[in-house]
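Contents: one structure, followed by commentary.
The chains shown are only part of the set, and none of them has been moved.
In order of appearance the chains are A and B, and numbering begins at 1 in each one.
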Amino acid sequence: MKFSFTDDQRLFAEGLRELLANECPASVVREVWENGTGHSPELWSHLSGMGVLSMLAPESAGGMGGSFVDAILLFQELGRAAVPGPVLEHMAVAVPALASTRFGAPLIAGDSVATLWVDDSPYVAHAGVADVIVRKDHVLESFDATDAHGMDGGRRLFTVTGGDRTNADANVGGLDPFDAMALASAAYLIGLSERMIEIAAEYARVREQFGKPIGSFQAVKHLMSDALLKVEFAKAPTYRAAFSASTGADTSVRDISMAKALASEAAYRTSRSTMQVHGGIGYTWEADLQLWMKKAWALMRSYGDANFHRRRVSGFVLA
Amino acid sequence: MDLRETADEIAFRLEARTWLEANVPSEPLPSFDTAEGFALHRQWEKKLYDGRWSAVSWPEQYGGRGADYIKWLIFEEEYYRAGAPGRVNQNGIFLLGPTIMEVGTDAQKEKFLPTMASSEIVWGQAWSEPNAGSDLAGIKSKALRDGDDWILNGQKIWASRAVWADWCFGIFRTDPEAERHRGLTFILCPLNLPGITVRPIAQLDGDTGFAEIFFDDVRVPVENTLGEVDKGWGVAMATAGFERGVSLRSPARFSEAVNRLVALWQRLGDKSDTALADAVTDVWMQAEGYRLHTYQTVTGMLEGRPIGAEASLNKIFWSEMDVRIHEIALQIIGPEAERMEGPLERWVDGFLFSLSGPIYAGTNEIQRNIIADRVLQLPKGM
């Protein structure tokens, strides 16, 4: 029993954090929101170059040959930077599911961009910038995408019609694509939450009221500590779910649901607390916090919300 | 105690209902935070005024009906029931107006109240400053006396409606030696004067419901002082107390919202989910509790018992309830709650708007301090 990441896993995640600090600061996220694309091809090619996008493809197919345990800290780092575009869908589902199909090579190389359409929603995130849409049992190309006005400018929402279908199995090592995304989203939500807490802590250290930094007031301290508590205690379950998924454990679905439920609730609580710490500034378009909050609000409801996943856990635990 | 409406109250309710049914626009107006929407809302206010419904609790001489608070609550219930437009001149009619009636001169009453009731003049408010938010007494904007004028300099922020409004009201430091809440004066100021720059602030939803106002040697006559010079804090607190206490969020708003929530649940909610039913019932009870609590408060006011720091309890209660109502709605709505447009967008807009509640008009953290210090008599901590 050993519950820790290897040095290699840690170093890769740290490398990604550094890359994103340089290539995906808040200003880039904001630009992608405001230019209406919801995606940055330049950032995409950096992620591809580092091997992030192909982490879950076999080495034989030109990928990094990693497992979900290798990828989980990367999902978290992507969330910490609120990376826009279909990076989770591409990385966690399209690449591993389609690696050995004719779609595989360009996806693994990052030359083709994929997103995912799950059955529980009429909308397809990122369809406007995707070359292919993965569904449970087929792939769509040459489809029409109509803007559905999503809240998160880094995860634009579309309705999709038409398209050419190619049969293909979107399962990822025995996982339904919905579950693979629930797992990836859980880690991404944790990363988002970590960064929201950092942003709010930075603000609380400098913003003064009543002649003191607001971070010196217990009310602020306790709001922030309680958010951190929820985020910290969502981590181990999420890493465990990655291990279960990597090893094809019987408990994979239960473990993923537990992770997504806890991460969704932690991210929501964090968004509320960090916004409250910001006061009026947190309610503005200009404050960077909104870029993280809206991503959290979108993702916490996608691929099953906390209620859906809690009840899947109930099904295993209370039966 | 008699919680049944009197014959007079029932008649008033029916009169309001009849008028509203005949006059409320059949389609919702565009947001009053747009040029077009603002103009349409101003027209609507004029129509209300013409029917003597714009300020029912004001004396008849200023365009009201002299309705007591109970009738005001009844009117609000009918207003929300009818799905009538938001009140673009709320800052004026519900905040500034009662303050003018309390501390204004006769000349000020004559000058400001009728145009306020008719929304010929729409008012923005200008309390906060970049470094005076929760700590409102930290205000730095100055008014210097020069002959018969004030010369205003400084910067206000979170000024609601100020982008399109005609006038604003706020407090300015008139005694530069005085500290904190002393030496402040309450001043009324047109927004079209030379030296004023209004910079809209985009909100979470992208709309511009509030603004920054920059004052650069803006000259206003001293007649525009409301109340005594250097005593503006007391005037502002009377306004803010009323804001938090009753008028800012009348119970009808939440009763209407929970009724819509119940309808949403009936249409889209999973009926076998008792947790969801519990959540809906909880906020229904909260809205009903808030309504009852308000009727109790208002009866007390009519019987001569003033409201005090309890206003802070109200503010926490309604703002947290409003967030909760919208959280539950978005949970029922599911993936559709990610969309900013569509048939359910009102709930998404409402959610974003609700998040401002625990912050503005004094954060809920500040309100909790006020309750602890003034109601529970705990020792001051700051």
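Basically, a contact is a pair of C-beta atoms (placed from the backbone, for glycine too) under 8 Å apart; a residue touches a chain by one contact, two chains touch by 3 or more.
Worth saying up front: this structure is predicted, and the values here are computed from it rather than measured.
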Task = Taking the shown chains as one copy of each kind, please give their copy numbers in the entire complex.
result = A x2, B x2
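Following the convention adopted for this analysis, only the chains that are shown with their structure count from here on.
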Request  = Round to the nearest whole Å and give the separation of the Cα centres of chain A and chain B.
outcome  = 39
Complex interface listing, chain A residues touching chain B = 120-123, 148-152, 157, 208-210, 212, 214, 217, 219-220, 272, 275-276, 279-280, 282-286, 290, 297-298, 301-302, 305, 307
Task = Please name which positions on chain B make contact with chain A in the complex.
result = 128, 131, 133-135, 138, 157-158, 201-204, 206, 275, 323, 330-331, 334-335, 337-342, 348, 355-356, 358-360, 363-365, 368, 382
